[in-house]
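In this view, the complex is presented without one of its protein chains, the others remaining in place.
Coming up: chain A.
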Amino acid sequence: MTLTPTESLATISRERLSVWSSPGVARPITLILLAVVALFAGRLFSAGLPSWTAAEAILTQSLFVAVLAFGQGLIMLIGGLDLSIPGVVALSATIVALSTSVYGVETWLAVLLALIASALVGLLDGYLISRFKIPAFIVTLAMGGILIGLTIGFTFGRQAPSAPPILIELFSGSGKIFGIGIPIVVFLIVGALGYVIQARSRFGRSVHLFGSSPAAARIAGMPVRRIEVSVYVVGALASGVGGIMLLGFSGNARLSLGDAWLMPAIAAVLVGGTIIGSGFGFWQSTLMATVLLTTITVVIGATGLSQGWKDVLYGVIILIALSFMRRDGGALKRVFAGLRKTQERPAVQSAP
């Protein structure tokens, strides 16, 4: 479609006017409003629910989901799926806990070691996936199994080593800056950092382009192999960071440390509206989706729901998100469009 200058100007101004309905703005706002509604609806299940303590707990737990969902989101943007999160989380947490508590390594060095190990895992994942065109979920699934095996090997079946005190102070929620829990501050930092990396940096933009069309990215002369590999490195690094934070949160490095956080991370990306393998997705939406999902978990948790029902709930949420969060803005946008009775621009093509 070719536009004359005036026409294109008109298109642009119409786009400007509709900024509030653009998915990068409307969706995160909708999601956070839903989270607030869910928190107040928690009143139905528990008398003490809409409270500051609950809100703090929700934001604290959202931090871990957000960190893991950041890596998962980038990987899903380019059509992959990272099932090695529990493995990388266990590995990095065990490296930190074991080297500080048993071998007396300084905490900063232990953290550095864990991050290097995570990055190497991502490098290997990314190499195998991009070089041999193997489905990402199989490589990461097998890699997760290997990592759990290696972690058992490291610890020799010893009792789970405990976290260094500084990490407990930072991530258990006991430490505070200006009266705000440290995890909440970190959550805000992670949110800002993630936005800069995914939406504003050269790397983030090349990931979006590569995700929307690897062929176009290659023809445009982009180093596609390097982009794809670095996505998996960044993804594994995010899991590694998540592992270190979860170590501080839970106090010791259990093997199952990351098990419960894989599905929330995937669900957050999908609820945030990222479409697998399309290059379409917004970090701010994913971030708000982590808050919404954690709120739902906390509210439901107040009813004393068993793990089985929680799994069912997450699966249903993923299915609902998949059905409604489409590229054209999904059900919500269609409703708004109907209310305003405006002439929409030509329909954006939905995901293939």
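Definition applied: contacts are C-beta pairs under 8 Å (C-beta built on N, C-alpha and C of every residue); 3 or more make two chains touch, one makes a residue touch a chain; residues count from 1.
The rule is simple: contacts and distances are computed from a predicted model.
K.L.:
As a check of understanding, state which of "Molybdopterin-binding protein", "Ribose transport system permease protein", "Response regulator receiver" or "Cell shape-determining protein MreC" is the UniProt name of the chain not shown.
P.N.:
So the chain that does not appear here would be "Ribose transport system permease protein", according to UniProt.
K.L.:
Can you work out which residue in A:Ile182, A:Ile266 or A:Ala289 touches the chain that's missing from view?
P.N.:
A:Ile266
K.L.:
Out of A:Ala54, A:Leu68, A:Leu128 or A:Ala265, which is the one that touches the chain we can't see?
P.N.:
A:Leu128
K.L.:
Which listed residue (A:Leu81, A:Val190 or A:Val298) would be found touching the missing chain in the intact complex?
P.N.:
A:Leu81
K.L.:
Of A:Gly104, A:Gly179 or A:Gly308, which one is in contact with the hidden chain?
P.N.:
Reading the full complex, the residue touching the unseen chain is A:Gly308.
K.L.:
Which residue among A:Ala54, A:Val111 or A:Ile148 touches the omitted chain?
P.N.:
A:Ile148
K.L.:
List every residue of chain A that touches the chain not included in the displayed model.
P.N.:
That gives, for chain A, the contact residues 79, 81, 128, 132-135, 137-139, 141-146, 148-150, 152-153, 213-215, 218-219, 224, 263, 266, 270, 275-277, 306-316, 318-319, 322-323, 351.
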